[in-house]
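Part of the complex only, each chain left as placed.
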Amino acid sequence: MLATWDRSIRPAGEARLVIGVLGALAVLGGTAAVARAGEQAAAAAPAVPVPARVDSGDTAWVLVSAALVMLMTPGLAFFYGGLVRRKNMLSVLMQCLMLLCLISLQWVVLGYSLSFAPGTGLIGGLKWLFLSGVGLEPNADYAATIPHQVFMMFQMMFAVITPALIIGAFAERMKFSSLCVFMLLWATFVYDPVAHWVWGVGGFLRQWGALDFAGGTVVHINAGMTALAAALVLGRRQGYPEGISPPHNLPFAVLGAALLWFGWFGFNAGSALGAGGLAGSAFTVTHIAAAAAGLTWALLDWLKHKKPTTLGMITGAVGGLVSITPASGYVTPAGAICIGIGAGLIPWVAVTYIKAALGYDDALDAFGVHGVGGIWGAIATGLFATKSVNPAGADGLFYGNPVLLWIQIKTVLITVVFSFVVGLVLLKLVQACMGLRVSEHEERVGLDLALHREAAYTVID
Amino acid sequence: MKYVIGIIQPDRLDEVLKRLTEEEINLVTVSNVLGRGRQKGVAQVYRSHKEQGSLLKKIKLEIAVNEAFVERTVKAITDGAHTGQIGDGKIFVLDLPECVRIRTGERGNEAIG
């Protein structure tokens, strides 16, 4: 069903792109209205009847995968937390935990419906608000062999970790209350629509035939671009770049990276929504790409700085995981190695040269790794995808089909623009209403004490 | 010779070190301490139990200098650490009758720099 791209573009590609972006922006003004309309539209188009029966093996795997993806948010918290200064450790953990709570509830209340309920090409309907109608029977539109609620929970974990990724950009200086408000808005006006475009039945990018197996566009480009916007809007930390101490606890960052890697098996292989060959293939290429990217970054450090660094290796591995995400259901192990090498190289260049040259303070490289890595992954999917791995996918450029690459590029552009622009608008809005940045004094003291009245570690006890 | 001890706010360390370098005072020993002073600590909260947190993180500098450098050292620390707010810290100057450089065995004024 994802293979309908071949007749959809070429003629009116550009026009559609413009329409798409404009349309998407319109969402901001009238989500609910659009959504209601969508609901009616969907009602008209009956779903293809597929005999849906719960398979215990598939369900077991997706349940596990959902748990694994849930673990990625604390994993990310430690990955990020280990990199900040001691005085801000808890603030990072707290932000991630808060998103785990807050966005989970947003998802139950309206996020899932906006993303996946039958709707228009731009946004899901409101039929599944408060999970009404999301039961224990499979929904064959998304996964014919697992309970609908399990699919919903699996997707929830994606909705949670995506905003958490953005935290890396404004770490050590963002107001906590503003973060909560901003993230609620962002989940509703950025994440949910983009998830619908790419994965929702009727989503326009899905219609085009854009391939995004496990969220390169929806999760990584999306988060990465808003991260860039956030780094620009919030400005640099005091003393950046010289006056910022090195990571206060690299072992915690390694722990976080390990949990991310572990969880990513659920993220990517779980996206097969069943335990069979496709899951196995996604599992394989996920691991290989991470390994290749970790090695690549370490070697680049070795070349440039004479020594391979631990932080470099884990950053590379995470970059590899990011980049393989959209491709993970469509490429061979050889493709995965190529994608992994690119995922070590391109974000490395972004973080080493581009960030330094442009001077924005993307504190923990949320844009540099997730944005840049996500873009590479989406484009690489257009290069390396092959139907030999997944007949429901498409062939990429290296398998003789240039069209997919073009679709992927358009998808990237649309998402890049949409996430950046809407992210920026939302940030400005929150800034105007309640401010985004803590006071200079609070930043000096550290967010742990200033915003949470706690210290991560005791000095004397 | 004098043994200068400075207690400063943690986030002023970089600035103080810069000022000291400008005055060509390169040798310095730094450590973590907790201070109780006029500055009131922020109350920490743990499961609704309030911990007055009267001990605040500070940085301690120790600098052994020849007499001629004492005032420059005090000034460099003061300039770098001063914000005008309570908690800025203190400088203590002790007499230092003797000093030895372990590497060379030199003593006194020669050893200090």
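Going by the order they are written in, the chains are A and B; count residues from 1 in each one.
Operating definition for what follows: a residue touches a chain if its C-beta (ideal position, glycine included) is under 8 Å from a C-beta of that chain, and two chains touch if they have at least 3 such contacts.
Quick caveat: nothing in here was measured; it's all calculated off a predicted structure.
How is the whole complex made up, in copies of each labelled chain?
So, if we count every copy in the file rather than just the ones shown, we get A x3, B x3.
Everything below uses one rule, namely that only the chains that are shown with their structure count from here on.
Averaging only over C-alpha atoms, locate the centres of subunit A and subunit B and give their separation in whole Å.
Subunit A and subunit B have C-alpha centres separated by 46 Å.
Once bound in the complex, which stretches of subunit A touch subunit B?
Residue positions touching the partner: 239, 242-243, 444-445, 449-450, 453-455, 459-460.
Where on subunit B is subunit A touching in the complex?
Residue list for subunit B touching subunit A: 9, 11, 14, 32, 34, 42-46, 53, 55, 57.
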